[in-house]
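Our next item is subunit A:
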Amino acid sequence: MSVDANTDATSGAGVEGRDDVLLRVRNLDAGYGDLQILTDVDMDVFDGEYVTIVGPNGAGKSTTMKSVFGLTVHMGGNVRFKDEDITGRRPEDIIHVGIGYVPQNDNVFPTLTVEENLEMGAYILDEVPKDAMEAVYERFPILRERKDQKAGTMSGGQQQMLAMGRALMLDPDLLLLDEPSAGLAPDLVEEMFDKIDEINEAGTAILMVEQNAKEALRRCDRGYVLANGQNRYMDTGTALLEDEQVRQDFLGG
Partner candidate 1 sequence: MSDAADQPVEDVANKVDEGALGAFASGVDTSVDYPLQVEGLEKSFGGITAVDGATFEVESGTLTGLIGPNGAGKSTTFNLITGMLKPDAGTVTFNGEDITGEEPHQIANRGMVRTFQIARELSEMTVLENMMLAPKHQRGETLWRSVMPGVRDDVREQEEELLERVWEVLDFFDIAHIAEEYAGNLSGGQRKLLEMARALLTDPDMLLLDEPFAGVNPTLEKKLLEHVHELREQGYTFLLVEHDMDLIMNNCEHVIVLHQGSVLTEGTPDEIRSNEEVIEAYLGGNV
Partner candidate 2 sequence: IGGGGGGGGPEGLVVIGYPESGIQLFRDYYSASDGSEEILVPDGMRSGSMPGQVGNDMANVTGTAPAAGGPNQETFNQLFEDEYDAAPGVFTSQTYDSVAIQLLANAAAGENSGPAIKDQMRRMANPGGMTVGPDNLVEGIEAAANGEDIDYQGASSSVNFDENGDPAEAAYAIWEFDAENNATSSVETQSFAGENPDGNGPSADSGPGGSDREMSVGILLPETGDLAAVGAPMIQAGQIPVMQVNDANPAGLSVNAQIEDTQTSPDAGVSAAQSLVSAGVPSVCGSASSGVNVPVSQQAFIPNEIVGCSPSSTALSVSNLEDNDFIFRTAPSDFLQGRVMAQVMSERLEVSSVSTLYVNNDYGQQLSERFANVFSDSFDGEVYNQVAFNIGESSYSSVIETALSGPEN
């Protein structure tokens, strides 16, 4: 049931019809320097929805995330959040509108302690929200154990958790997660996905990039497949999982 990417995304399986759209990306062109990576990317996330982006290496998944967060060079199209045009805004503004972002690499402050990292998560607030921090510690007990350790000396997986924790400090409406399970031990992968489910169930919309595509698609509401900087497929997670072509080309059979 493969459908042409663009028509699919824009006319989008009844997607256009819903009126509770949270994030709407239209015809986005973006890149680095004068190198264009994304061409006409469309993407929607609705209130409380759980959306996954999959695709081959170098497809532009991370770039899409970064573009939403104002970290790339904008070359065309627009990004709207809660009916507000946030195209080309700076990250420090975007965080105020209620988007949290966990980047793929380098996502902790290495010489700050774990606790300080979490505090930085709530930087834009006047005071560190103690309950939010408590909630993060509940979710990731290892962080409490290591709260005075410098983040840079933690293992790859531990850092990933810390980065998640930090993004949760502000209780955002939309959380952008770039490969949150990368480098996590299997139990933690499960746990991480469970946590994401929990977060999602608590009302936070999720836009996630994952290479652990099968698991991600299984759990999400809707999935996008990106390739070559363009939309290629869009459908519910399960539908994508069942699509023979998608399996063959992107999910390793």
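The candidates were selected such that all candidates are chains of the complex that A comes from, given by their letters.
To be clear about the criterion, contacts are C-beta pairs under 8 Å (C-beta built on N, C-alpha and C of every residue); 3 or more make two chains touch, one makes a residue touch a chain; residues count from 1.
Just so it is clear, the structure is predicted and the values come from calculations on it, not from any experiment.
Interface remark: subunit A makes contact in this complex with candidate 1 (options 1 or 2, touch as defined above).
Subunit A makes touch with candidate 1 in their complex at residues 35, 55-59, 62, 104-105, 142, 149, 153-158, 160-161, 179, 182-191, 211-214, 248-253.
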